[in-house]
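Dropping a structure here in structure tokens format, bear with me for questions.
Every protein chain except one is present and positioned as in the full complex.
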Amino acid sequence: MGKLVEESNAYRAKMNEKILASDNKILKRVYSLDTLTYKEGALSSKVKEMLGLAASMVLRCDDCIKYHLEKCLELGVASDEIFEVFSVANVVGGTIVIPHTRKAVEYWEELNEKNI
Amino acid sequence: MGKLVEESNAYRAKMNEKILASDNKILKRVYSLDTLTYKEGALSSKVKEMLGLAASMVLRCDDCIKYHLEKCLELGVASDEIFEVFSVANVVGGTIVIPHTRKAVEYWEELNEKNI
Amino acid sequence: MGKLVEESNAYRAKMNEKILASDNKILKRVYSLDTLTYKEGALSSKVKEMLGLAASMVLRCDDCIKYHLEKCLELGVASDEIFEVFSVANVVGGTIVIPHTRKAVEYWEELNEKNI
Amino acid sequence: MGKLVEESNAYRAKMNEKILASDNKILKRVYSLDTLTYKEGALSSKVKEMLGLAASMVLRCDDCIKYHLEKCLELGVASDEIFEVFSVANVVGGTIVIPHTRKAVEYWEELNEKNI
Amino acid sequence: MGKLVEESNAYRAKMNEKILASDNKILKRVYSLDTLTYKEGALSSKVKEMLGLAASMVLRCDDCIKYHLEKCLELGVASDEIFEVFSVANVVGGTIVIPHTRKAVEYWEELNEKNI
Partner (left out) sequence: MGKLVEESNAYRAKMNEKILASDNKILKRVYSLDTLTYKEGALSSKVKEMLGLAASMVLRCDDCIKYHLEKCLELGVASDEIFEVFSVANVVGGTIVIPHTRKAVEYWEELNEKNI
């Protein structure tokens, strides 16, 4: 299993647990809202995860990008589709998105190897 | 025809013409790249326009939102789908996206009236 | 009653109603979460509204700034306190925050006149 | 004299006066620092104003863009140079910068007419 | 003493020294302005540091978050108060703030251990 993916997931799980163990109700609701947002609806979960990915790329949040890439893979988004999400994000968000695209490609590759 | 839509389109057309009439090759390429990005590909134009809409919302660009709403309508995105794009953008981008959602809803309504 | 305040409130109320009248559960939850966030807790509502104001200023969202200024006034934030929130936002966010500070001062003045 | 320019300058002057009339020392220092930043140095004021313009464009602050356009004109930046600043900003910042470029071109035209 | 805290402080100190050793007056003033901003005033330093923290979170600057967390601890901000600042930042700034909240919680824990 890929090292980037493993580390990212372990850290996310560990810290999410701590955040949810706190007494802060608002943060708990943010988490549950986050989960609800990507459920099947008028739009499929697949499309919604791609929306989340595009939004994360233009906001340039590497950890968010990783998360949505994992979900996209689970939901069957193909590599040429992922690259088209990348292309929209790079055009809307500019060349400032390129370094995040590099990391996204690296993570996407590792996710796909892991899946074999 | 709705006033917001008409004014937005007239201003956009007038200023785009001036920008493209300048001798700046880079800006011309940005414009043509923008057009190319949303063409049918591995993802449909419809999905790509929704990606562009979500990206524009989290980057909080009202004029970009208007543009993508028009394209979404042309490509047959339904109101419940549009609201799901809004919901992803509001969750990823936070309550800071709410004021832009208000304007987006107003514009979407006017676009739909105009279409009848 | 001040014109800026009246218009802002009327538009906000009208559009919020439309958004909440839609069938989108996620957007409704975003709205109710927004309300909950600023309730008295370990921190007072007053401090939380100032946090919301500072966050809105560095994210440069004029409508959000207006909203938090209204709440701050209701909760008894004084003018010299408001200006200190402005100062933190201008230092953290840079001179790019200045134009939003101008509008914030204008709105704050109108809110205070209205209150007399 | 152009209407956009006149209104922008009048509003800026009126509100800056109010901000500087407040007792907030930090905001006063932000203003004086802002002035100092663009003085001749290792780089010319002309280059620095173009840096300020590019930064304002990618941060998408219309009022800041207007301000730097005025300074650029005063310092002799030519139209083809301004369009090259626009091009860098559009490439780095993405198509999200286009709507701000439209307004910038409109303002630049009016500034130049006013100057005749 | 915690490793994250130590490394962060050592790097910050080393690089600040280099920046202040340069001949650039503007950068020096930015630094001194930064210090002044959080002094006791109409608002307490404690509140101002929480404002700085909230602003840093929605702007998603991990190093700035660390800095304000240290200051908050020194000024006696309690853990439930810190989590309420986190909650405001997550609601205003959206789920994009979650990864930064994870790092903030980790750093806050280490700061508190160090303090024992």
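Read from first to last, the chains carry the letters A, B, C, D and E; within each, the first residue is number 1.
To be clear about the criterion, contacts are C-beta pairs under 8 Å (C-beta built on N, C-alpha and C of every residue); 3 or more make two chains touch, one makes a residue touch a chain.
On a predicted model such as this, the values are computed, not experimentally measured, just so you know.
Touch, as defined at the top, links the missing chain to these shown chains in the whole complex: A, B, C, D, E.
Among B:V30, B:L53 or B:L111, only B:V30 touches the chain left out of the display.
Although one chain is not displayed, its contacts with chain B can still be listed: residues 25-26, 29-30, 33, 36-37.
Listed by residue number, the positions of chain D touching the unshown chain are 33-34, 37-38, 41-43, 47-48, 50-52, 54-59, 64, 78, 80-81, 83-85, 87-89, 91-93. Counting the whole complex, the residues of chain E in touch with the unshown chain are 11-12, 15-16, 18-19, 22-24, 26-27, 30-31, 34, 55-56, 59, 61-64.
Note that in this section only the chains that are shown with their structure count from here on.
Interface repeat of A-B: among C-E, D-E or B-E, over half of the contact pairs recur, by residue number, only in C-E. Here the spacing of chain C and chain D, counted between their Cα centres, is 26 Å. With centres set at the average Cα position, the gap from chain C to chain E is 23 Å. For chain A, residues that reach two or more other chains under the stated contact definition are 26, 30, 33-34, 37, 55-56, 58-59, 64, 91-93.
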